[in-house]
Every structure is written in structure tokens, then in C-alpha cells.
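All protein chains but one are shown in place.
Each chain carries a letter (A and B) given by its place in the written order, and its residues are counted from 1.
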Amino acid sequence: MNEAVIQLKNLSKYFTVETNFWGKPTSVLKAVDDFTLDIFRGEAFGLVGESGCGKSTVGKMIAGLYKPTSGEIIFQDGTDLAKLSTKDRRKYCQNIQLIFQDPYASLNPRMKVEEIIAEPLKLIGKTDSGEIYDRTKYLMECVGLSDYHMDRYPHEFSGGQRQRIGIARALAMNPDIIVCDEPVSALDVSVQAQVLNLLDDLKKEFSLTYLFIAHGLNVVKHISDRVGVMYMGQLVEYAEKNELYNNPQHPYTQALLSAIPSPNPHRKKEQILLKGEVTSPIDPPDKCRFCTRCFRKEEKCEKLSCPTWTEVSPGHFVSCHLFQ
Amino acid sequence: MLEIKNLSVGFQQKKGTVNAVRDVSFNVGDDEIVAIVGESGSGKSVSSLAVMGLLADNAKIDGEILLNGENLLLKNEKEFQEVRGNKISMIFQEPMTSLNPTMRVGDQICEAILTHEKISKREAMGRAVELLCSVGIPAPDKRVKDFPHQMSGGMRQRVMIAMALACRPKILIADEPTTALDVTIQAQIMKLIQDLHVSYNMAVILITHDLGVVAEVADRVCVMYCGQIVENALVADLYDNPKHPYTKGLLESIPRIDEDKERLYMIDGVVPSPQNLPEGCAFAPRCPDCMEICKKSRPALVESEGRMLRCFLYHSVCEGEQK
Partner (left out) sequence: MERESTLKQIWGSLSQNKGAMAGLVIIVILAIIAVIGDSIAPYDPEYSDMTACFVAPCAEHIFGTDQLGRDIFSRVLSGTRISLTVGIIAVSISLTIGTVVGALAGYCGGKVDMVIMRIMDMMLAVPSILLAITFMAALGKGIDKAVIAIGLVSIPEYARIVRGSVLSMKQNEFVQAARVMGNKDSVIIFKHILPNILSSIIVRATLGISTAVLDTAALGFLGLGVQPPAAEWGDMLGRSRSFIFNAPHTLIFPGLAITLTVLAFNMLGDGLRDALDPKQRK
């Protein structure tokens, strides 16, 4: 379990917001800033955070959709994916796949389901049409679709079924790691449960590793083994899930957990209402990003630069000045 | 105060009529927060738009919508405008698109005030500042001059709420007010709606798909499925002891923070399309407790132990009691 499938080291992604006349950036948006994390084989790592905190950007960098501004993405064979050229990077596509959020936009409306699932099979070099057909059929069964669905187009399916097609497409490559980018947030509650159970089953059956990105803390808790919390491009806390949910240390995690409405009308808990809103990630100052909204802020938080990691209990890491 | 009786809404389409809402009845009391929950396509938004008189022309509306005993459906467009904004207001899901991007927010709020009240522009602007203050926007006298794009999503939703409050409505309909917002902002907005509910003494109809939000703020819940209300009960009753199989399934299938479940409960199958509803109970094909009668005829909404239920499982019980 302790073998890392992928190691992210000081990963950063900056987007240029403004340039001067000569094309030199004068203002940058730090979508992901100095992100370090190991993801182990066979685990599901949940990444939570509010919109715009950069969690999707992390996933897209791992999947190769964005090129990191700096930092390393070390794959298990020791290659740094961040340094590869676009052409060499393609060879690693079959190891890392992505499941998208919007089941309506993630399937090409002009392709039949069979073509959609067979496309990755052809890309990894399968040429025998019989083999491709059998494999497609098998994959569709795995995700709970019947073979009579093969000849249909995406628009003939419901949101949940489309998401299943997207999952089958990702599975076709037989990847080591699947990045799930908000896979259930566009689905209805009853369908969401179906897809979550399916992802759970597939993980065991194909011995997959997930990076599960979502904003719903309850969903993340259900599916993940370890959970990390992001705030404005930075990871602020990560731990084994029960540890994190029962014993959150970072003020932001505490506020986030208390803000989730619980479907239990009797549990009137004390809510920590954060003041204000997320500040702009454009040209952030070099100090704790959360200190403008923090309810446990101390004097040193304003003065010191970004906090570093502290291990508060085995496997439970917090990045906050209060623990240093 | 607001009574909805046997409301049905059908949309005329090329391939016949699509019945989005079928025979919906519920009441909203003076100081209640009533939540309407349901999945997408269950007709929860359509019913609220019907109350606001905002449905498209191809909609066929039946039934009665009584506001203090007056039937809103008999009013013409001009009379309806008197009610809209003045007695009933609405806030929408997308704070990004429901504000006019080329007008300052102060002017937009003033416009809402001036349509219904004859006061000077200056007075209206004063009111706008007050309103922004009451929805918790810091430095409201400066923010009235902002354009919508200068505000964040949570701020814009607050402005929307301020506009809705402009004429001190008796009823506020909130259609998925926090779906587009983050959890921490959602908590702020829900808190605000609860506070305003008390301070403005108005009823709130909260439309949402999030059962967590409902549990936190609502007094009563109507659960909708395929255009019908299947269960209508007090929040505590419904969450402690859901009776309709759909409600049960829905509550079981949410992953929860406070308990661990190896596997989530699943409601099998998919929501039937409104063009192709089953002959019997709409939920019968997915129901774990489906009986013979459920496949053949449609259950009525009957009262049982202080709540309304649309399920044959409880029909015999209440019939027995009545006898």
C-alpha cells in the first residue's frame, strides 16, 4: 500500500492574467501553488475545496491537459511527466485517465457508444475488430450497460448512464490511476448513489487508484481512504478520512465541515460561519492565504510567510502557523 | 395564506402534452418555511413558476392558486404584476445571470421598488442602501454603485435577495438559491434567509434538491416525484420516520458525514420520462415494496398520521382508521 503511483512535488500552475506591451506577465493567477502529495497504489485520495481553489487544475495537470508551470509529476516508473514533450507524454495517457464532471459535454454527440468506448482501445494498439468488440461489450457490462446500447448515441441516455459510458471509456485503457473530476456533482441524488457504488466496485475489481476531486464533503468521505483539503491553490490539510472528519485541525477544514448541512433535523450543531468570501488568487501576498477569513488568526499569521507542513498525528498533516 | 389546490401544468408540444406537474396541492402558512424537494424534472421549479405566473405561453394550467383566498390564476397579466414582486417574490438559482450586467445594482434595486411604489428616486436609493445593509453587504452605500461583475457569486445572490425583499413581500420563493454557491457561502446565505424569514415575517418556499439544507432550515417538506407530491410532512417526522418508499430511498442514498456506510442504498432504475409515465404509481417500477395494485392504478394523496402520503402501502391503514 505504501508504494506511490504518482508523486507530485512542488507542483504549480500559474495563469497569466495581464501582460505588458512586450508580452511579459505583469499579473498572474496562482491556480495551484506549491502542491506536494504522494498518491499510493490502490487508494482513493479525495481532494476537496471550494470552486476556484485549483482542485480541478491539479487533476488536469496529472491527466496531461495542462502543463505545470513548475514542479514535478513523478510516475511510478520514475519518469517526470511534467518534463516530457507533448509527443512523449502521449505514451503515458493509457496509465492515467480522467472522468469528467458534465456527462452531457464529455461525450462526442456524433459518435455511437460503441465508437466512444472503442476509441481508446484502438489508441492502445488493438486492431482486431473482434477483440475490440468483445472488450467493448465486456466494459459496458462492467459499468452496467447492456449490449443493445452499443448502437445508440449519447443523447439517447440519461445523465447517469452517460456517466457510466464515460467511466467505461476511462477503463478501456486499463489505467493505473483514474482522476475523477467531480464525477457525481451533476447527477441527481438517487443516481449519484448508483454511480458512487459503481466506482467503488470497479476500484476493487480492476485494482484502481483514484484521485477523487469533489466539492461535496459527504461524497468524498464515502469514497475516499485519505482526504486532502485545498484552499486557494494550496493543500492545507490531509489525513486518513476518519481522522480528518472527526478531528479536523486546520481552521478552514473546521469551518468547511461545520458548514455542511446535515440531513438530520435534530442535530443542531454549532456552525462556524466564515466572514467574507474567498479572496482573489491573482497575485496573492506571501502569507497564509486563509488569514483574511480565519477565525483563529493570531498576530504571527499576518507577519510570517506561507506556513509549512506539521505532522500533528501519524499521517495527519496540517499547514498552519498555529501548529508550528 | 397560500393555498395550492389540484395544480396541474402541461406543456403543449409537437408530440402531445407533457404533464410536468400533476395534481399538486399544498398550503403555506404565514410564518412557515416550506421546502419542496425532488430530483431534476420532478416539477418543483415548474410549480413555483406557476405561482409566480411566469410560465411560457404553451403551458396549460389547471387548478387553483389561492393567495389569501384570491385565485391568482383568474387574474390577467396586469393584475398579476401587482402581486408579483409586491406580495410574492422569487430568487433564482443563477446569481450570475439573473442580474442585468449593464446596470448598477443600486439602480436595479430602485427599479424593483419604483415599479410598485410611488416614491422619489432619492428615497428609493435610500431604501436600496437599507436593503443591502439588511442582507449583510458591507459598506452598502458604496456597493450600490457597483456593477454586478464587480461582485462575487455570494454577493450577487445577496443583491438578488435584496431585490426580492424590496416591497416587503408576504411570500419569498427561493428556487435553488445556493446550488451555484460554495458550501461556506451556502451556509451564510441559508442563515440570511432564515433571519429574514423572522425579521420580515414572511413565508418562504424553498425549492431544492439538497436534503441537508432542508433539514437545517425548513419547517415542512413536500417531496415531489414525477410531477406529484408523494409525501408532505413536518421536517422532524419526515427525517425520523420517512414513510413513502421514495422518500426512504432518497434519505438512505445520500452519503453522510456523521455515519459510515460500506455501500450506499440505491434506488434502482431511472426516473421515467414525463411523456411515458407508467400506468400505475409513477414510482412503482423502482419501488422495493411494489404491490400488484401499484402497477395498475394511481394512488391518491391521503392523510395519514398528520402527514400527506401518496402510496397504496398506507391507503389500507387510513381506510381502516376511517372505518
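Just so we're on the same page, a contact is a pair of C-beta atoms (placed from the backbone, for glycine too) under 8 Å apart; a residue touches a chain by one contact, two chains touch by 3 or more.
Quick caveat, the model's predicted, so the values are computed rather than measured.
**Student:** Where does the absent chain make contact, in terms of the chains shown?
**Tutor:** In the entire complex, chains touched by the missing one are A.
**Student:** With respect to the chain omitted from the figure, which of A:Gly49, A:Gly64 or A:Gly160 is a touching residue?
**Tutor:** Residue touching the chain left out of view: A:Gly64.
**Student:** Which is it among A:Gln101, A:Ser224 or A:Gln249 that touches the chain not included here?
**Tutor:** If we include the chain that is not displayed, A:Gln101 is the one touching it.
**Student:** From the list A:Gly166, A:Gly228 or A:Pro265, pick the residue that touches the absent chain.
**Tutor:** A:Gly166
**Student:** What residues on chain A make contact with the chain left out of this view?
**Tutor:** Touching the chain left out of view, chain A contributes residues 60, 63-65, 90-91, 93-94, 96-98, 100-102, 105-110, 112, 119-120, 123, 148, 151, 153, 155, 166, 169, 173.
Basically, only the chains that are shown with their structure count from here on.
**Student:** When the centre of a chain is set as the mean of its C-alpha atoms, what distance in Å lies between chain A and chain B?
**Tutor:** It comes to 32 Å between the two C-alpha centres.
**Student:** Using the touch rule from the top, collect the residues of chain B that touch chain A in their complex.
**Tutor:** Going through chain B, the ones touching chain A are 39-40, 152, 154-155, 182-188, 190-191, 209-216, 235-236, 239-240, 249-251, 253-258, 260-261, 263-267, 270-271.
**Student:** Would you tell me which residues of chain A are touching chain B in their complex?
**Tutor:** So the residues of chain A touching chain B come out as 50-51, 158, 160-161, 188-194, 196-197, 200, 215, 217-219, 221-223, 242, 245, 255-267, 271, 273-274, 277-278.
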